[in-house]
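With one protein chain held back, the other chains of the complex are shown just where they sit.
== subunit A ==
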Amino acid sequence: MPPPSAPLTPGLASFLKSLKTNPIDTSIDNLISLLKRRQIRHSRSCATATAYLLRSVISACRTSDASKLIERVQSVGRRLIAAQPREMVVGNIVRRVLGLIRDEAEDDRDGDFSLSEAGSESQPQTPRAGDDPSEALYGRHDGSASKPLSSLAAHPISMFSLLSQPESENSLPGSPVSASPSGRLPGHPQNKDIRAEVLDGINEIIDELGQVDDQIAAYALDHIHSNEIILTHTSSTTVQKFLLKAAAKRKFTVIHAESYPNNHEATHATVSGTAPNNDELLSTESFQKPLIAHGITVILIPDSAVFALMSRVNKVILGTHSVLANGGLVASAGTRVIARAAKVHQTPVVVVSGVYKLSPVYPFDFESLIEYGDSSKVIGYEDGDLVEQIDVQNPLYDYVPAELVDLYITNLGGHAPSYLYRIVSDHYRKEDISF
């Protein structure tokens, strides 16, 4: 990314700008190519782009039929995910939007019928085009404990619901949301403003994306005490905001590992307070006073010195790329050794992450989650002779298993890694987990 051409580089900003003018199909293709070319890459940027795109998709959809909306969103979502399967937030946002539509549809239905849960269960299922047959099956068997197994056996695709299974049983009596998955709306076409309500919901998601860092930062004082030595890694805005919030009240020391080949420039800029010239992050919004301006001592170290310093560190605070339902996380490369070193030194590891990064995906194959980056960052072109002879690797992400993490702080509060599945099931409906 050469600086002079920066304003011309397609990215989140240019995409959002073009979203208003371009026809919707062009926008979809546009985002797909941006994702494919990795011109939108931070998880938040991806999430924002997806949310805005889906908002336009829905507002362009001239129907108030929920099943049609779901179908449309699903098809767009599938394409987006296929464009960049490792960017899990895209799928997350699509799932949230799908859940929104379903909720609205159900609310409508509930309002019309004002029926109890039991009543709705006895309601005859209306077959829906494009609906996953497993859902209907699932919905019907919801009550009994032995049925999910059979449905799993019948539909390997719903292996994902393994995780949410205990929850659905717990919450069955309480929450109407998880109990009646399939929409019964087609019979009631008069639900006039379902689209408007979904759009409102998406706007809320977009607002959430904008506020999530501040919401997380609100918990900072609960976790950082005075005179603490905190180690962090990469230039994550979430972590910076979190630390800044605490810096307003307390004095502590931050040790910042520079995450060399992939993120060191941004990290250097972050620690020294130089304005990030990265236009993909909406720079006006993300620019802030650096920690050092608050009188916080920041010590920048190379990644290799992490182990040596870990014995002095009180807490490790990490940002992440996405969080998986099992409590593991996919974070920028180098995070795993840091978390591991912290574990060896009995130092608590805290991961700050917006809920939107929480993905219902269970990592059966960690390798598939890892993305490899530009090897010229590892060995530059001046060593071209060397590059020809050896295999240079530059992984962008690390999978960090859940046991290395002590605490997650999301915009909903602090959670143990073992509790994440519950938040996952709160946010995504299981019929949307694999849409």
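In this section, a residue touches a chain if its C-beta (ideal position, glycine included) is under 8 Å from a C-beta of that chain, and two chains touch if they have at least 3 such contacts; residues count from 1.
Basically, contacts and distances are computed from a predicted model.
K.L.:
I want to check something: the complex is missing a chain, and I'd like its UniProt protein name from "Translation initiation factor eIF2B subunit delta", "F-actin capping", "N-terminal E2 ubiquitin-conjugating enzyme" or "CCR4-NOT transcription complex subunit 4".
P.N.:
UniProt protein name of the non-displayed chain: "Translation initiation factor eIF2B subunit delta".
K.L.:
Among A:Met88, A:Val271, A:Val351 or A:Ile433, exactly one should touch the missing chain; which is it?
P.N.:
Going through A:Met88, A:Val271, A:Val351 or A:Ile433 one by one, A:Val271 is the residue touching the chain not shown.
K.L.:
Would you indicate which residue among A:Ser33, A:Gln211 or A:Ser304 is in contact with the undisplayed chain?
P.N.:
Candidates A:Ser33, A:Gln211 or A:Ser304; residue touching the omitted chain: A:Ser304.
K.L.:
Using the touch rule from the top, list residues of subunit A that touch the missing partner.
P.N.:
Within subunit A, the residues touching the omitted chain are 2-3, 258-262, 264-265, 268-269, 271-274, 291-293, 295-309, 311-312, 332-334, 336-337, 340-341, 344, 370, 378-383, 385-386, 389-395, 398-399.
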